[in-house]
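Yeah, one chain of the complex is gone here, protein chain that is, but the others are all in their spots.
Right after this comes chain A.
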Amino acid sequence: MSTHNQNPNGDEHAVVPHGSDAVARQGDPITDPGLHHEEPRLTDVEPKAGRRAERQVAGMFALASILIVAFIVSFVVFGIHPDDPETGVNLGDVQVSNLTLGLTLGLALFLVGTGAVQWARSLMTSPEIVHERHPLRSDDETRAAALADFNTGTEETGFGRRKLIRNSLLGALALLPLPAVIMLRDLGPNTGLSPSERRAHTIWDEGVRVLTDVTFQPIRAADLEIGQLVNAMPATFEDLPDHGPERINERAKSPVMLVRMLPEDIHVAPGRENWNVDGILAYSKICTHVGCPISLYEQTTHHMLCPCHQSTFDLSDNGKVIFGPATRSLPQLPIAVDDEGYLIAQSDFTEPVGPSYWERTR
C-alpha cells in the first residue's frame, strides 16, 4: 500500500498543481476508518430465510420454464394465417399473437434474470474483496528496453538511411487508396447531365395538362372554387414507366398545388401578371427548406405551412416566406388554359424546385 502513496507516474509529472498525494492525505480532516464490513444477511444467519430464498430462486426458474412452454403453445394456438388466403389477415389475430408471444417470452427472460440476481444477492457466499491497483505505466527499465528494441529494429531496416526505399514506399502507399476511391465513381450516374442540371428541370413543359393527383383527371378552371386547394401532377407523369426510378424521381420534383383565390387578394409580382388563370395559382409542393412536401393550407390567410419544420409561405404573395427556416419563395408554375378549357402549364418552372444548392445562382 505504502508504495502506491507516491505518485505512480513519475516523469509525466512536470505539473503538480495539487501537491503530492502525501500532502493531500495529511490535510484530510478524517482518517480513513478502513473497509466497513457489511452485516451478515438474514439468509446467512437464519436457515429458514435461506431455504425461503432458495425456493424463491428455484420458483422463478421453474416459472420461466413453464412460460417457455406457454410461448410454444401460444405460437401454435394463436395463429395469424387466415383459413382462406383471400380474406387477408385479421389484425386482432396479429395483436393476440404478438401479445401472448411477447408476454410469455418476455416474462420467461425476465424471471431467468431476476432468479439469477436474487441467487447472487441472497445466497451466494462471496465476501467483499479488495484488490490493489497497479500503476498502468510500465517501469522505466521496461520502457527503455522496449524503445531500444524498436530502435534496433529500425536500425536493422536502415529505414532512416535508405531514403530512396523509404520515399518510394511512402509514395506507393499514398497512392494505394486511390483505386478504392475511384471505384466508387459509378455510385452516381456517369452519363448525361450533371446532378445540378438534372435537378434544375422537371417534366412540366409548355402545354402539359395539369391533372389532379391520385385520380389523374384534367382540371377545368371553372371546376375550382375560391379557397379550394388541389394537389396536381403533370399529364406527362402518367407516361413514365412503373418500374425504374424515373417515376418516383418525378414524384419528388413535379407535384404542384393549385389554389384559387379572389384575384384582388393576389399581389402579383412584376413579370408574373399572366401566370395565373382567374385567381388560380400553381406552386411547387416541394418545400424550399429541405424538400418535404408541403401540405397545410390556411384558406383565409393564404398561408401554406410545411409540416416538417414549419416554414410558412404566403401563396397570395408569390410564395414568399413569412416564417420558419426556408430561405426562398415557393417556385410558381405559370399556367394557362387550353382550347378545351383545361388547365395547362405555360412552361417548366422558371427556377429549380426544392432546397437551395451550390450551383443554383441567384
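One rule holds for everything that comes next: a contact is a pair of C-beta atoms (placed from the backbone, for glycine too) under 8 Å apart; a residue touches a chain by one contact, two chains touch by 3 or more; residues count from 1.
Everything that follows uses one rule, which is that contacts and distances are computed from a predicted model.
This figure omits one chain of the complex; the name its UniProt record holds, of "Cytochrome bc1 complex cytochrome b subunit", "Ethanolamine ammonia-lyase small subunit", "ABC transporter permease subunit" or "Protein-methionine-sulfoxide reductase heme-binding subunit MsrQ", is "Cytochrome bc1 complex cytochrome b subunit". Annotation: of A:Gly59, A:Gly102, A:Gly171 or A:Gly227, A:Gly102 touches the absent chain (contact as defined above). Note on the undisplayed chain: of the listed residues A:Gly59, A:Pro135, A:Gly171 or A:Gly341, the one touching it is A:Pro135.
Touching the chain that is not shown, out of A:Val94, A:Leu147, A:Ile165 or A:Leu262: A:Val94 (per the contact rule at the top). Residues 1, 4-5, 7-9, 12-13, 15, 17-19, 21, 24, 27-36, 75, 79-82, 85, 87-89, 94, 97-99, 101-103, 105-117, 119-121, 124, 126, 128-133, 135-136, 184, 187-189, 194-196, 198-199, 213, 231, 233, 242-245, 247-249, 251-253, 255, 285, 289-293, 295-296, 307-311, 321, 323-328, 354-362 are the ones on chain A that touch the missing chain.
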